[in-house]
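Here the complex is missing a single protein chain, while all its other protein chains stay put.
All chains are identified by letter, namely A and B, in their written order; residue positions are counted from 1 within each chain.
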Amino acid sequence: MESVVSFLAAAIVAGTPLLFATLGEIITERSGNLNLGVEGMMLMGAVIGFLMGLKTGNPVAAMAFAMVAGAFGGGIFAFLTVTLRANQVVSGLTLTIFGTGFSSLIGKSLVGQVTPPGVKSFFATAPIPGLSKIPVLGPILFNHDVFVYFGYVTAVLLGIYLYNTSKGLNLRAIGENPASADAASVNINLYKYAHILLGGALCGLGGAYLSLVYVPSWQDNVTAGRGWIAVALVIFAAWNPYKALIGAYLFGGLDIIGFRLQGSAFQVSQYLIDMLPYLVTIAVLVFVSFKKSKKNAPPKSLGVPYFREDR
Amino acid sequence: MFRIIRKNAISNRDSIIIRATAIILALLVSAVFLAALQLNPALVYQGMLKGAFGSVYSFKETIIRAIPLLITALGISVAFKMQFWNIGGEGQILMGAFLSSFFAFNFPSMPKVPLLTIMMVAGLIGGAIWAFIPAFFKSKWGTNETIVTLMMNYVALKWITYLQNGPWRDKASMGFPQMPLFKENAILPNVLGINIGWIIAILLVIAMYIFMNKTKKGYEIAVLGESEKTANYAGVNIKKTIIIAMLLSGGLCGLAGTIQASAVSYTLSVQVSGGVGYTAIIVAWLGALSAPVILVVSILFAALIEGGSYIQTAFGTPESTALILQSMVLFFVLGSEFFIRYKIVKKSTHSGKEVV
Partner (left out) sequence: MENKVPYVCMKNIKKIFGKVIANKNVNLTVEGGEVHALLGENGAGKSTLMNMLSGVYSPDFGEVLIHGKQVSFSSPKDAIESRIGMIYQHFKLVENMSAEENIMLGQKHKIFLSSSKVKKRVNEICSKYSLELDLDKKVYDMSVGEKQTLEILKVLYRGADILILDEPTTVFTPQEARKLFQIMNKMKENGCAVIFITHKMEEVMEISDRITVLRKGETVKTLNKIDTNPEELAELMVGHSVDLSIKRGEPKDNKVVLEVKGLTVLNEDNLEALSNINFNLKNGEILGVAGIANSGQRELCEAIAGIYPIKSGEIILEDENIAGKNPRDIIKKGISMSFVPEDRLGMGLVGSMDMVDNLLLKSYHNQDGFFIDKTPAVVKAKEITKKLKIQTPDVFYPIKNLSGGNIQKILLGRELDSNPHVLIMAYPVRGLDINTCYTIYDLMNEQKEKGVGVLFIGEDLDVLIQLCDRIMVMYNGKITGTVDAKNITKEKLGLLMVGKKSESEGKSVV
């Protein structure tokens, strides 16, 4: 029982970077734009966050810079696809290539360095008084660093934003039928830019968590494909921030399960276990498409640029 | 105040000018970036040209790099024409290489010609099977192919890693786990100093051009890519067309994998694909999904990469520089599409000065 609890707790930690990236991409896709540059934005956030963490020793500054870096990546994508109406799939892929090169380049001098103590201590485990003492749930949910808690809060805030505010309503309409939103005097381009940038910032944040807290040191390609899993998780979560919580932590568990199974009676090669997150993603996608309900459908205008004067 | 309206048509000359401008702008911005790294951009670009075409040796190296890029891009373009976003080139390359390596490792004493033929067929089959899986799910339940093909890349990668560290590991090698080298019979011969892949590539360019433009299947793929409803109306067997197109797409990628494993790496490893699966997507897109243009773009891209490799040793620039340059060029070309399709017009005031 003890090991199951600790496994689940570790799953939450492992799932946190996935959560931020997924939430970021949900927001972006809700505005009708498919940004496949998640991996790139995560890497940009990871390297800039780490760099600024080293330079300033200030954890909040590090995270802020990570968000700016991610947003910058998002900004490139937004400019290309919203203003210049470029092909979204290719633009996103290019952003990933750019982000990979960018983080590799800047990270060259950072390889092997570890998170400075000032930053590290900020992200030390901080059990929530009272809540962390609840049997079973306490250690799983409430015995983590502040970043994990921030993840819970962000998901809930985004959920409330999306479903209970007027701006969230406007956003959902843009994703479904931009022409309707436009006729209702919603400023389409403003919303798209704002949400793509916010989405990028969240991805950057997820990346910074990896380099500053999870690993915690700089390695080349520290995200190791998590950005792509996040893109799949958006579909799994049916574009719903609350469901993203479930998906992210589930995959966090899959991420670390190989490590946990080592040394147990279950003798399978590390590398085959490594396949699990990806195989499960495929299985989930097939299952979701098989079920095919109206509730879980993607935003109708996803991937299509909006042009008011289209004749 | 400005307004944006669609252009009716654009001359070929104008569109080439716009694209060329984009590339020049990309080089300029990259120059700024290089300068920030304390490098002289002019020297760097010169170095890249030299590294790509400067000598007979470097020219050959560029072509060798272009071969898998070209073949994979041809494969990707078939899928893309059908609006099937096959991001799985990387995995299809690896699985093609895997299946042909099976024969290379297990039948080393088979004579060269039959062995190589079997290996190439195996490459086609390996890649085709890997592409069949996402195609099957898409045609049956409409499963999002972008993510599935992508995930398959990682599965393929982990599979090869597993083999590299486990059952197929070279017992003789100390230290770093790798697979044994192919025996002589499993290695593709050279023609004019470059592995025979270049002849295969050129033949494929011609074959694919004919296939897409002059055959029934090519026509059906284009119709399906435009609209599924229209394809249905025309009586096209949609499921079958998706599967055939994807078998072809994956098969070509797999063949590229075989060529790489046999003629460049001389073994199977995770490095066999080397990111070609992703770069080829860009090449296919830049090549407007047309075989002859893809041929030109592949060589240019290979030059970019080969040049990047050269300056890495010559100037000590990190490998990632090439990635940044690639993405810069791409960003600008993506952006230039806008100026090809639309034009900006000044809005007139009510007093009526028109500016068009």
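A few remarks follow.
What we mean here is this: a residue touches a chain if its C-beta (ideal position, glycine included) is under 8 Å from a C-beta of that chain, and two chains touch if they have at least 3 such contacts.
Every value quoted in this text rests on a predicted model; they were computed, and no experiment measured them.
The residue touching the chain not shown here, chosen from A:8, A:114, A:146 or A:169, is A:169. Among B:13, B:171 or B:216, only B:216 touches the chain left out of the display. Where chain A meets the missing chain, the touching residues are 164-167, 169-170, 172-173, 176-177, 179-187, 294, 297, 300, 308-309, 311. Hidden from this view is one chain, which touches chain B at 1, 3, 5-9, 214-217, 219, 222-223, 226-227, 229-230, 232-235, 347-350, 352, 354, 356.
Keep this in mind: only the chains that are shown with their structure count from here on.
Chain A and chain B have Cα centroids separated by 28 Å. Those residues of chain A whose C-beta lies close enough to touch chain B in the complex are 36, 76, 79-80, 83-87, 89-91, 93-95, 97-98, 100-102, 104-105, 108, 225, 228, 231-232, 235, 269, 271-272, 274-275, 278-279, 281-282, 285-286, 288-290, 292, 309-311.
Remark: chain B residues 3-6, 85, 87, 137, 141-144, 146-148, 150-152, 154-155, 158-159, 161-162, 165-166, 278, 281-282, 285, 318-324, 326-328, 330-331, 334-335, 337-338, 341-342 touch chain A in the complex.
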